[in-house]
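Note that one protein chain is taken out, while the other chains of the complex remain in position.
Letters A and B name the chains as they come in the text, with residue numbers starting at 1 for each one.
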Amino acid sequence: MSWITARRRHPAAGYAVVAFVLVLIGVGYAVITSVGSASASSPTAVSSAQVAYGHQLFEEECATCHGMYAQGVTGQAPSLIGVGAAAVDFQVSTGRMPAAELGAENVRKPPRLTTAQTHAVAAYIESLGGGPAIPSAAEVSPSGANLGLGQQLFVADCAACHNFVGAGGDLTYGKFAPALTQSTPTQIYEAMLTGPEAMPVFNDLTITPQEKRDIIAYVTQVRSEPNPGGFSLGRIGPVTEGLVAFLGLLFFMVLAALWITAKHGKAHE
Amino acid sequence: MSVDRALEETGNWLDDRLHGARGVRVLLRKIFPDHWSFLLGEIILYSFIILLLTGTFLTLWFQPSMSQVVYHGSYIPLRGVKMSQAYASTLNISFDVRGGLLIRQIHHWAADLFMAAIFAHMIRIFFTGAYRKPREINWLIGITLLTLGMLEGLFGYSLPDDLLSGAGLRILEGVIQSIPIVGSYLAFFLFGGPFPGSVIIPRLYILHVLVFPALILALVTVHLFLMFHQKHTQMPGKGRTNENVVGAPMYPYFMAKTGAFFFFTFAALTLAATFTQINPIWLYGPYNPVAMSAGSQPDFYMGFLEGTLRVMPAWQWVFFNHTFAFNVFVPALLPLGLLFTLAAVWPFIEQWITGDRREHHINDRPRNAPTRTAIGIAAITFYGILWAEGANDIIADHLDVPLYWVTWAARVGIFVGPAIAYIITKRICLGLQRKDNHLIAHGVETGIIRQLPGGEFVEETRPVDEDHLAVLTSRVSHPALPPGETAETEVPAPGMRGAVGRVRERLYKVVTESVPMAEGDGGRTHGDGHGNGHGNGHAVEGGQESLPAGTTATRTEADLGDVDGDQH
Partner (left out) sequence: MSDTNPEGRPGAGDHGGTSWPEYLTGAASDGPAEQEGHVARQRVIGTPSPAQARSMLPEQGEGQPPPPELPPGPPDLDRARRAERLVVACFIIAMLAGLAFLVFYGTIGVGSITRVQHSNLALGGSMALVFLMLGIGATIWVRHLMPSVEMTEQRHPMRSTSAEREAFKKTFEDGAAASQFVKRPMVRRSLIAATVPLAVAPLFLLRDLGPLPGTSLDTTVWRKGLRLLVYGTGRPLTPAEFSSPGSIITVGPEGYLENDDDMAKAAVVIIKFRPGELVFSSGNTPVGGYTVRNWTVDNIVAYSKICTHVGCPASLYEQTTHHILCPCHQSTFDATRGAKVIFGPATRPLPQLPIGVDSQGYLIATGPFDQPVGPSFWERGGSPS
């Protein structure tokens, strides 16, 4: 300790302390946020009809984790037999697959494969064991949908994870339900249909395709809606509103109070 | 000229009937001390006035009914959806009344600012000791207003009957239901039956627009009258004593300043209502008891209670076919109840411990009451941790921390945090006192080093300027306690006997712990500075008597009598 106290007045002492604390905080934060078990990927693996191209792409991009025959590797990646083209299309078009590294959850990234390639792989997987097909554009179109029913279904079955307007929410052990701001109607449909990762499955007999369109219409409508009251503050509710009340309103009022009561060298003498 | 005449005639007419000349003149000349932190209370007052104005506007369109209607208004996504009339009328105000959304948002922002300013104001009062005699009544009124404000806000944001606030009402019902013996009865009485029933919104409405505003208005009036009658406290400084008030008169100075501040308050709220959306109920949708959203929180002033509910472990006790739902009614009632009770009795506890029954009209600098300040910071830490826990899922989501870890951090933090905060704050206060002592004893360091003829290097100091010196030396000492059990020769005084007396003595030592104030005049007579080791922290006997002449003493004569030197 005396070594430190002897140097407490060193010119760099202050900087050293600040740097040390910053490093501590940074390391601590990194440790905390890196926790989260590697996700067991969606158990609802679906296959799709084979296209040779898809097979080839699969061997290049996916087989290292999912196995040469898409049978899965225990503790690493699930079997894709029976997951269907829809699941593949969802995972690959949102960039979640191929997964770069396994954390608690895979996040949306710029996709690695083009749409054509994605469809090829999807077809290949579909051919291996069947499963939900990729929905057509008409099947996911929000036009003519019942927004009111979409809202009801969304808040009853989806908002608990994704928040009222699809702004996303937290799950356990480092997982989270992503925001729906960037999902295409097809991706929303596929997600409901295939239940990626921790998300449950809503098949077409439980939530019919029309009802899915209603939900898609609600999500896409609400997220594109302007905010008539001003900046939305993230649309996550009173937490950000409270922050603004203190850091914005109260702070402004304190500044005004400081100005009004300031004693200054007024040069009117 | 005719304006003067008209004014005079009107004044005379009124005076003929009201005998007001003298009284109103006193009012016009009333002195208001000037410090920015004294305006925090005005934020609350003006927010309240704005709440009344905007609230009245809203009542002209709002329909406090839970009857179901099918919506056919301007907000397209909800057309055809069944909702309560309360919700539909709020949509109507937002989308079909010009200025409706603006006024609604001003109203809600004003409620948030009202509560935020109450916290700020309360903290200011606490840390400057402005709750001391004769202002204990106002302190109690203030805590009552805080409670009333929280409830008023809760009722207010529940009125639109949207999904978010409806979930809050459901939680309220669950909490009430959990109270032993009377819980289910109270819940059924409040809701007129099982949840949600059809009367809670109209009942909350009348509480929100009539009963609580009347209570708040009445208490605010008493609060302001007391402040007027007792005169406002003032910050320590030159010319300011415990027997005077220094400042500018009400007319025209203070009137103008407070008027300007009202405009700023209104401007701030209008700016917020223009540029930041608050409580977008159309996005939440109408309440239905089957639906729920991630990231549901109440307004921030209820966040503490939300946090207590989340942090509590799953404890209950089933005893002879009856349930003590500790996991619910303990967090709902105990922490806040404890905090508010402690706050309410604090002036009296402090009086009892220190034996200080004098009037105090000069504010303390927080550093000069280290234990009080440390306790205050510890309480704020406790409150803050639970407040943050109320948003634990938002924190987990946006700061990428696993969800359960946040809760565990809070569970540990509410015990560890205040203790650490107390220790650190107290040390900081004592350190600041030492810094002040250095200024008093030696003046301000200039950084100019001089070598004395004997070879010694000294740093030159310059005198502390007079106003600042007055502030530095404004510290008031505590009177000594009457002799207690430990005094050898005397019978312990009443109030000092037995175990209670011993506790009081011990607490006295802790509460009055301070670095004794240094002797000095701010470096005027010791301008050449001295080396290390002079006057650093050694006990100064009877420090308060040794102020050199010329420095303004801001203490009453009373406390120069019985000084004891061992205050450290």
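Following the convention adopted for this analysis, contacts are C-beta pairs under 8 Å (C-beta built on N, C-alpha and C of every residue); 3 or more make two chains touch, one makes a residue touch a chain.
Everything numeric in this text was worked out from a predicted model, so none of it was measured.
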For this session: Return the single residue from A:A70, A:A133, A:L147 or A:M199 that touches the missing chain.
Result: A:M199
For this session: Touching the absent chain in the whole complex: find that residue among B:A86, B:V220 or B:A325.
Result: B:A325
Exercise. Of B:M235, B:V464 or B:A480, which sits in contact with the chain we cannot see?
Worked result: B:M235
Exercise. Among the options B:L53, B:I123, B:L140 or B:V246, which residue touches the chain absent from this view?
Worked result: B:V246
Exercise. Looking at B:L309, B:I353 or B:V464, which residue reaches the missing chain?
Worked result: B:L309
Problem set entry | Contact set of chain B toward the excluded chain (per top definition) | 1, 4, 22, 25-26, 28-31, 35, 74-76, 82, 94-102, 105, 134, 167, 170-171, 173-175, 177-185, 187-197, 230-231, 235-240, 242-249, 251-253, 256-257, 259-264, 266-267, 270-271, 273-275, 288-296, 306, 309-316, 318, 321-323, 325, 327-328, 331, 359, 361, 392-393, 403-404, 407, 467, 471
Seminar exercise, completed: Residue positions on chain A contacting the omitted chain are 39-40, 42-44, 149, 152-153, 156-157, 160-161, 169, 171-173, 175, 195, 197-203, 205-208, 211, 225-230, 256, 259-260, 262-269
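The definition used in the following text is that only the chains that are shown with their structure count from here on.
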Problem set entry | CA centroid of chain A to CA centroid of chain B, Å | 39
For this session: Quick one: which bits of chain B touch chain A in the complex? Just the residue numbers, please.
Result: 34-40, 43, 76-81, 94-95, 101, 105, 109, 112-113, 115-117, 120, 163-164, 257, 260-261, 264-265, 268-269, 272-280, 283-285, 288, 290-300, 303, 391, 393-394, 396-397, 399-405
Problem set entry | List of chain A residues in touch with chain B within their complex | 32-33, 35-36, 104, 146-148, 151-152, 155-156, 159-165, 167-174, 176-177, 218, 221-222, 225, 227-233, 235-239, 241-242, 244-246, 248-250, 252-254, 256-258, 260-263
